[in-house]
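All protein chains but one are shown at their positions in the complex.
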Amino acid sequence: MSHDFLQINDLRVSFPTDDGVVRAVSGLTLSVGRGETLAIVGESGSGKSVTAQAIMGLLNPLATEIDGRILLDGVDLLACDPEHRRSMRGSAMAMIFQDPLSSLHPFYRVGDQLIEAVRIHQDVTKKEARTQAIDGLRRVGIPDPERRVDDYPHQLSGGMRQRVMIAMALINGPQLLIADEPTTALDVTVQAQITDLMMDLQQQTGTTMIVITHDLGVVAEMADHVCVMYGGRVVEYGTTDAVYYRPSMPYTRGLLASVPRLDGAYDEHLDPIPGNPPSLIRPPSGCVFHPRCREREAVPGDLCSTVEPDLVTAGPDHRARCHLLTEGTP
Amino acid sequence: MVRFRRGAVIAATAAAASLVLAACGGSGGGSSEGGGEEGGTLTILSSAEQLLTLDPQVVYTGEDLAFLGATIQRSLTAYQVAPGDAEGTTLVPDMATDTGTPSEDATSWSFTLRDGITWEDGSPVTCADVAYGTSRQFDTGLAEGGPVYAVTYLDIPTNEDGSSQYLGPVDGTGQELFDSAVTCSEDNKTITFNLNQPVPDFNYTVTLGFSPVPAGMTTGEEYANKPMSNGPYKIQEYTKGPGGKLVLVRNENWSKDSDPYRLALPDSWVVNFGIEETVGEQRVMQSSGEDATAMVQSLTTASLPVVFEDAQYEGRRIDAFDAYTIYAALNTEKLPDEKVRQAIGAALDREALMLNAGGTYAGDYADGAVKPNIGIDYAPTGLWETLLGAEVPPTGDPELAKKLLSEAGVSNLEVTLDYGQTEDNDKAAAIWVESLARAGITVKPNPIERGQYYGVVFENPNEIMLGGWGPDWPNASTVLPPLFVQGWNLSRVNDEAFAAKVKEASQEVDREKQATMWHELSKEAAQKMWIVPTRFGRDQRLAGTKVGPIFSWAAYGSYPYPIMYATQ
Partner (left out) sequence: MAAYIIRRVLIMLLLLLLLTLIVFVLFSLLPADVARLTCGKICTDQTIELNRIRLGLDKSVFEQYWLFLSALFVGRTYGIGDGAIVCEAPCLGWSFTKSEPVLELILQRLPTTIFLALGAFVLFLVGGVLLGVYSALKRGGWQDRTITSVALIGYSLPSFFFGLVVIYFVIIRWQVLPFPQYEHPWDDPVQFLQTMILPWLVLAILYAAFYTRLTRSQMLETLGEDYIRTARAKGLPERTVIRKHALRAGLTPIVTAAGLDLAGLLGGAIILEAVFSLPGLGGLAISSVVNPDQAILVGITLVTATFIIVANLIVDILYAVIDPRVRVA
């Protein structure tokens, strides 16, 4: 899979704390093809945001241990020096965050924040940068951008702010865009607009995109591939169709059952997965999901609680981490 | 009453009096001492913001009288500068050629000025200048607090309310009355004071507030900051407050010939104001660099053990009596029975009071109103040994007190104790309450705002009032009469026989005989327990390694300023 644009091999991220080492990501391997959209889904604490930040290099090096390899277009991000890494942020790769209000600096005009982003990576005058900023705002559908460019974040609506964030992320034409819950903090009516905007822009620019979300509706609409994370591990990976229609891991099935389906097949009652996410300091033995798994009876013996299953093929371009696939009787 | 500047004691005694002693004869002051070097600068590190005043008619603090007298303000007579209580309180001539000539009945005194005494501008100091200075004592526009013996003693008619008919040189009302009371000779050299009563020690009186001021100079309150000098130094700079200083430099117009009294050895004197107490004393203790010629006029309680137990400070530290006798006045109008008053005195734990005041550095146990450093007028009264019929230990004798009370037929005695409120006095009041309770006497403490204390107790006295008194000059005439006849009679003593004897003693011209009379009167006052004397106050100070000579000048309880020098 060397042709893949982004390739992550055996990524391990842990945070030493007073209570013990938090293993936020444990041996994550996945790849995204150029121009594709990958959705990473999972509960909070599943390691999806940490993975995104590890790719961006936003984790505090003093408080984090990172192992493995992250190759972006063949460049090993974890091996290159911090200054090079920094220069790639905002240009080669960019990121959009969940809450646009808190993610924009409240004391600076949005224009100045955009201009700042331009001028770190491009050797242009302030005036040219301002033109770019206005263009960027126009491109994300902000009306009257010449005026809005001088607004402060608190003067904009939530949807407008997220558009500003998107404009800021795209302003240097990144090859990789990571969107961490881009619509979660927004009004429902605005969510679809932002999703559409992102898809439109991706079409225009061909940017590779990673969307982190727990909103399976967004996934269905945007993603080519889906990666389901649980307890810091990939538990299922495949094309969006494969994962949606043939979920091969009980956790994925649980997730799908817990949300209204966008394909029309509404479950009238939501079906949340009982139990709590696993401890990342002392994860459960065997399969990390087994304490909450409804289908473990289908696996003979105490395999689920003693042996961690491998990620095995569940179909074409579809893998999952479950003893059911090898030992069970579906 | 000369006032002394010192935290706790002053707080307790506020407007109390001051000190001096008498003795005649004795020749020139410091000049005979010798041993000093000329030149250099002597520095006084003062925690005060300023000198209270530089006005010769207002200055009344012992230390300031000594310092200003030594440097810029001469007077007709002065005290010999020498160690020892008698030697340091001996009267000697200053501007006058001798210590004054009284008329036979001492109702008039004459002094003749030496030749060659000048002001700092070179003009001569005349009899008229002395008269003018004296007349300023009558000036109601001057700041309060100065001595007013001219008002008391000069033969000038008074109004019905007792105020003088002369209102001072600025107002001018009654000037002719003053001019006939104070006269100058033809040559303007001899001044004669006509008095309204015999005052055998008037030549001591003239050390207070009788210094000359250039005649006719309109001098209101502003004179307090820039007086004209007639001494060996003159004011170069005077700024008040922290960082401020008084700088005295040589007065070129002072002639040594006219002034055998002052040695005038250092080239200049500097008083630095607003130096934090502990900083000042640490600098003098360290005594390095310029601080070797510096001195402090007091020490904080905390540094006393260090200074007085470490041999390195020997020879530059002073521990001596200050001017004050600390006492409690017993109001004879409310406590008319002598035995009841004696019972109060006997019950009191004077040792606890002494410890509260700072222990041995605070002073010695007092046996009367008159203090040993007054000179010949002091003799032990035997108050605590025999006068109460038994020896009373410093901790008090409650049994004796109970006995005295029962003899007086008094039980369940309740008294109120007035005092100016300070932290120390609050504790002292508690000691009074506890120690008198042992004899069955109930004491109710009555703290009074300090600034108003004496105003209140003179108007509305309770049974017991804390106070302090120091003589104005070294004669018990400035102690026994004011305390027990008139002037500062907190005890409201009205004893005609005693008053008559006091008057007799006051007017006795034979000094030795007078002293013996005072001894008897002091003993009588002690026995009658009009006051409970608790402490003869002490005072400590320290000078740098290059300051000399170091001793306490008994006349003022101060440094011997007129003969001090800086070693090079």
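Per-chain residue numbering starts at 1, and chain names A and B are given in the order in which the chains are listed.
The working rule: a contact is a pair of C-beta atoms (placed from the backbone, for glycine too) under 8 Å apart; a residue touches a chain by one contact, two chains touch by 3 or more.
As the structure is a computational prediction, the values presented were derived from the model and not from experiment.
The chain omitted from view is touched by exactly one of A:Asp99, A:Asp224, A:Glu308 or A:Glu327, namely A:Asp99. Interface note: of B:Glu49, B:Glu176, B:Glu333 or B:Glu385, the residue touching the hidden chain in the full complex is B:Glu49. Residue-wise, the contact with the chain that is not shown comes from B:Gln286, picked out of B:Ser103, B:Ser180 or B:Gln286.
Only one residue in the set B:Thr278, B:Thr360, B:Thr386 or B:Thr442 touches the chain that does not appear here, and it is B:Thr278. Only one residue in the set A:Met88, A:Met209 or A:Ala242 touches the chain that does not appear here, and it is A:Met88.
Hidden from this view is one chain, which touches chain B at 49, 58, 138, 140-146, 148, 151, 161, 163, 221-222, 239, 241-245, 272-276, 278-279, 282-283, 286, 288-289, 291, 449, 451-452, 455.
Residue-level contact of chain A with the missing chain is found at 56, 58, 62, 86-91, 94-95, 97, 99, 102-107, 116-117, 120-121, 152, 154, 165, 168-169.
In the analysis below, only the chains that are shown with their structure count from here on.
Per-chain CA centroids place chain A at a distance of 92 Å from chain B.
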